[in-house]
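Of the protein chains in this complex, all but one are displayed in their positions.
By letter and in written order, the chains are A and B; residue numbering begins at 1 in each of them.
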Amino acid sequence: MEQDDAKLQFDENGNLRHLLSLKGIDAILLTELLDDAEGYLTAPGALPARSQSLAGRTVGNLFFEPSTRTRASFDLAGRRLGADVLNLDVNTSSRKKGESILDTIYTLEAMQVDVMVVRDASDGVPAYIARNVKDHVSVLNAGESDVSHPTQGLLDLMTIRQHNPDFKNMTVAIVGDIQHSRVARSASEALQTMGIGELRLISPPALAPDAGRFPGARIVDNIADGLKDADVVMALRIQRERIGNLDGVPGIDEYFANYGVSYENMKFAKPDAIVMHPGPMNRGIEIEGALADGPRSVITRQVTNGVAVRMAVLDRIGRIMSTQ
Amino acid sequence: MEQDDAKLQFDENGNLRHLLSLKGIDAILLTELLDDAEGYLTAPGALPARSQSLAGRTVGNLFFEPSTRTRASFDLAGRRLGADVLNLDVNTSSRKKGESILDTIYTLEAMQVDVMVVRDASDGVPAYIARNVKDHVSVLNAGESDVSHPTQGLLDLMTIRQHNPDFKNMTVAIVGDIQHSRVARSASEALQTMGIGELRLISPPALAPDAGRFPGARIVDNIADGLKDADVVMALRIQRERIGNLDGVPGIDEYFANYGVSYENMKFAKPDAIVMHPGPMNRGIEIEGALADGPRSVITRQVTNGVAVRMAVLDRIGRIMSTQ
Partner (left out) sequence: MEQDDAKLQFDENGNLRHLLSLKGIDAILLTELLDDAEGYLTAPGALPARSQSLAGRTVGNLFFEPSTRTRASFDLAGRRLGADVLNLDVNTSSRKKGESILDTIYTLEAMQVDVMVVRDASDGVPAYIARNVKDHVSVLNAGESDVSHPTQGLLDLMTIRQHNPDFKNMTVAIVGDIQHSRVARSASEALQTMGIGELRLISPPALAPDAGRFPGARIVDNIADGLKDADVVMALRIQRERIGNLDGVPGIDEYFANYGVSYENMKFAKPDAIVMHPGPMNRGIEIEGALADGPRSVITRQVTNGVAVRMAVLDRIGRIMSTQ
């Protein structure tokens, strides 16, 4: 079934049609998408890159979970490619009326919305939609439960590659609430595909991932071991309500000391190691504010790369549309 | 007064200026609008039709009742004609501050919003606004209490005409909560203007319309009689809270058996009869899900036609703007 989901992403000619998961996206395609995304970067203050490759197309943002940054990122990516972007606040209207997700999708399809950008708290929703749309419609997963967030994975991969393209001799450490993190999942999938040297997942035992979810990764519960000589350190957002409440998860001070990405803990990593965070940050909990704002942080670069990879993905799926 | 409302829709040269109701829209204009709308249809997956006929104009979506689909439909229709579309979430801001509807309208008028698309739960609001706007502003009714939903009536008429243009020898059956349905009202008005052969309104007695609201229609409470040899069957959405609670309205199972548009009940209609629904659907209550998804259903076609008729109406009222 997961194998099917991976296949589902491509049309009969092997071209990318949906982006549901980074599983099944091979190193060649990952590299091409990142190369395309690099082409969309411009200097700060310069005009952002634009094209008309999606002119006349309509992108629908369907966020069944609230979001500011990912939604804004897809919105700008679509508009900078010339598309009309329709932002649907699905929580407050259709679902209130009890409409099924598929009926919402069929409605948008009938309005000639070509790309559905979907965020949902439930497992399997993007693939379910992808299985049910017409041939000319594409589905992009913008965050799915704790399972997948593929454009986040792409932007993380891009940011890491900018620091060091030699994945095979690199150590990446991801720290925090691994168990509930779709960010960690998608980053891990991309890094494994690129042949990452070593991937370490660091968390309190209570937030460690279920066995088998992160094949090839090393599960660590001690941050000193986990960050040792790491090239890249990625902090994950933790839900505040889990801190100190979940069995085996310490309170804020202890969490910060033992699992926070701080100047103190970064001493274990390589001197030039970069610090990443998917945002929004809980400063003083999973990350030290001054570190996030300091020279080792690439957190805002991740955001910039996020618009660029979304443009790259939209442009890529737009190519099969224009040949229809 | 209703006569006045019908007249109010035209400027002194007899051109369409507001769309408040399908009353007063004659068969010639209905036909022209549908013909124009047909011109905006393109093949699935093809680029949607576009023009610049509203370029430089601003369309304001004022939805005082929540809506996803109608709002999105007007939004796309306006943008595909080159207009700027301003979506105003009026519930959450101005009305919270206690501003009157007219002050909101005067404000938008002063910002050079040329077209006000208005949905409101109260009877008479669109006409009230139309009476108070300046000469160059147009008002489109996007749903008014249980009274009128003229663009819905147009898209229904268009969908029926696509099935069979011979209105005079046709039987249309509308099933469900007729009493509270602006959809039934506008469809009936349009069909009567086109000289429909027979129009039947089927509902439990408790949901039958008040006398005189549907002149020329046959009121029926038995679905077998109502659907007999019908060419077109339109199911109406019923508010879930009315099911089983309103005096004389049966519970879900009984409602579905006696007033649901189902494969079982469709046996009474003509073999090639089409099934319509304005959406959003309560599957398993007023309509059988499999029927809605099956070959007789034209429900998604209604949605596509909805964008097209809204483009036709916007383009039509835009013509008098450009000659000012």
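To be clear about the criterion, a contact is a pair of C-beta atoms (placed from the backbone, for glycine too) under 8 Å apart; a residue touches a chain by one contact, two chains touch by 3 or more.
In this text the structure is predicted, and so the values were computed from the model without any measurement.
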### Message
Using the touch definition from the top, which of A:Ser67, A:Ser100, A:Gln192 or A:Asn258 touches the missing chain?
### Response
A:Ser67
### Task
Write down which of B:Glu12, B:Asp135 or B:Asp210 is the residue touching the left-out chain.
B:Asp135
### Message
On subunit A, where is the contact patch with the chain that was removed from view?
### Response
42, 44-48, 50, 66-69, 72-73, 75-76, 79-80, 240, 279-283, 299-304, 306-307
#### Entry: Contacts of subunit B with the absent chain, listed as residue ranges
56-58, 84, 86, 88-90, 92-94, 96-100, 103-104, 106-112, 114, 134-137, 321, 324
